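Shown here: the complex without one of its protein chains, the others still in place.
Chain lettering (A and B) follows the sequence in which the chains are written, and residue indices restart at 1 in each chain.
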Amino acid sequence: MKSFYDLAALETEHVEELLTLSRHLQTHPEPRVLQGKVFSMLFLSRSLRTLSSFQAAMIRMGGGAFVISPDMSIHGMEVHSGVVMDGVAAEHLREAVPVIASYGDAMGLRAVAERRHMHRDLADEAYLDIAKLVDKPLVNMESAAYHPCQSLGDWKTLDDLGVARQGGRLVISWTFHPQALPLSGPISTLQSAAMRGMDVTVLRPDGFEMPASVMQRARTLAARSGGSVRETNDRREALQGAHILYAKEWSSTRHYGDPIAETKLRNELTDWCVSEPWFKNTDPQCRLMHAMPVRREVSVADAVLDSARSAIIRQAENRMWAQMAVLYRLFKPAV
Amino acid sequence: MKSFYDLAALETEHVEELLTLSRHLQTHPEPRVLQGKVFSMLFLSRSLRTLSSFQAAMIRMGGGAFVISPDMSIHGMEVHSGVVMDGVAAEHLREAVPVIASYGDAMGLRAVAERRHMHRDLADEAYLDIAKLVDKPLVNMESAAYHPCQSLGDWKTLDDLGVARQGGRLVISWTFHPQALPLSGPISTLQSAAMRGMDVTVLRPDGFEMPASVMQRARTLAARSGGSVRETNDRREALQGAHILYAKEWSSTRHYGDPIAETKLRNELTDWCVSEPWFKNTDPQCRLMHAMPVRREVSVADAVLDSARSAIIRQAENRMWAQMAVLYRLFKPAV
Partner (left out) sequence: MKSFYDLAALETEHVEELLTLSRHLQTHPEPRVLQGKVFSMLFLSRSLRTLSSFQAAMIRMGGGAFVISPDMSIHGMEVHSGVVMDGVAAEHLREAVPVIASYGDAMGLRAVAERRHMHRDLADEAYLDIAKLVDKPLVNMESAAYHPCQSLGDWKTLDDLGVARQGGRLVISWTFHPQALPLSGPISTLQSAAMRGMDVTVLRPDGFEMPASVMQRARTLAARSGGSVRETNDRREALQGAHILYAKEWSSTRHYGDPIAETKLRNELTDWCVSEPWFKNTDPQCRLMHAMPVRREVSVADAVLDSARSAIIRQAENRMWAQMAVLYRLFKPAV
């Protein structure tokens, strides 16, 4: 494996091989396998789970990581091309990225959605522009369009919970959040669940539709795996018989890059906070998933987060086990 | 050992066993014993010694640590229950803590004294509420009521300096500081010195008395060990024949949670800055201890800090050696 960018671009067998390796590393520690190996991590936005779980993953295999983040150690980072750098920023990404890459055997990058032009974010131009500067194996630690580490961990969580591939019903529901968040989460969740063969429903208020190209790709993945994909604004219909309610906040696609219009639309939607009544017609064992951070009583009610329905801590822990398999394969090519 | 929370709650033999192990690890490095092991560290307030010494301790035994602190990597952390999270904080401790714990084999937590209600801080409710969310071995890296890592390191320092257990005279003296600092330091110092069998005097201005329950427990510990405990506002009497002057700043207990009254009382007490004359009637070899950070010429005079009396650097170094024994026991149960 040369990079880990978009889970849905892998073959299903490849994903399954990674999960088998992940479970193996979870039960059979290999504390020397990455001895002397360095993972370089560059965050262009804040992180808690990704930051921690990758460091822990490297230590568990005997190597180590270093972190460069916007809050530390940076002389102000310019990202735009052709700029006369006479302002605050003392350093350009064009230099910083290859330097950071040069110190490691592989690199992780978290880029940020610009949220100005949807086509640019869906094409992941900001991430891919940076990726061109890296000549080492590269891990996408979340870009504007994808979050493959989250999706691989979630796939493991679905397996751990015994959620069926064929016939498993997963609902990705938009939830309220005071800010406009990126599309990477719903896109990756939708496409990897479709690839897993599940019956996937995107539940969202009008104005928050998944882009047509995203739905089209999900349909193709579902067709290949025997799953299905649909989209609705009807909560009751969507949740009927669901095994997983995957809560997620995302930007308005109708008003993408127009914060004033988006805020106006969004502020009418505070009732999109997942609460116990949402589970009335789901499968009785229906579990809540969420990639965190989650705003209590805003995106999901306390009563749900604190109930046995919640699988979110397990999801977060699985980030580490999943990423260990990714790092293992990047550092040690499969035999 | 399943957790390390309050030194005085351990049996004296257990403390001695930890110190024996500490000295062994100091002279006989074991650079592979914690290979592949991860210590998760969560700081809810700033740190220098604890932050550094735990990382160094893990590296020295072949493992590693990751750090989450309020200055880095956090989306604003909500600590209160039942809050509608529509403000700045994007993440709740109820999620963050179990996630951070899940990435490590043991966890360290620094909580903060709320300093509103003394009974709540003495009962360590903030720390213990968080501890309930952790299902791994947990190290108290300082709570509102206790600082056991400091106390274990200090016990080693007293041993290193050859200060007698029976008959050793230790004075914990309040010193001036522009801010109201927590009670964890004086409580832990008092109780562990009493447990060590020393004759302990708390010297403080009126308004800064140790809480009755704290003194009572110290008396019980002293009775068991053959030591003694007393409290006074009389500097001359307190310091007579002292072997250790342990300087420490703490909040007014008379005006606990009342910053205006406290500031008024405190600002009359700037002469509580340890200077050479304080040592006039002490044992000639009397040493200064302080847990740092120390404000020069405010809490302790330069002349004392820069003299041979000062044992504070050794104290800080002993944090690392003491914590290595704690980590060793938490990760590798005694045979």
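Everything that follows uses one rule, which is that a residue touches a chain if its C-beta (ideal position, glycine included) is under 8 Å from a C-beta of that chain, and two chains touch if they have at least 3 such contacts.
Remember, it's a predicted structure, so these values are computed and weren't measured experimentally.
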Quiz item: Per the definition of touch given earlier, which of A:E95, A:D206 or A:E237 contacts the omitted chain?
Solution: A:E95
Practice problem: Would you mind spotting which of B:M61, B:I187, B:C286 or B:A325 touches the chain that isn't drawn? | Solution: B:M61
Quiz item: Any idea which of B:A113, B:V214, B:A316 or B:L330 touches the chain not displayed?
Solution: B:A316
Exercise. Tell me where the left-out chain touches subunit A, residue by residue.
Key: 35-38, 40, 63-66, 68, 71-75, 78, 81-86, 90-92, 94-96, 98-100, 102-104
Quiz prompt | Missing-partner contacts on subunit B, residue numbers | solution = 29-32, 46-49, 51-53, 55-56, 58-62, 64, 69, 71-72, 178, 292-298, 302, 305-306, 312-313, 316-317, 320
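We take it that only the chains that are shown with their structure count from here on.
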Quiz item: Roughly how far is subunit A from subunit B, going centre to centre by Cα mean, in whole Å?
Solution: 40
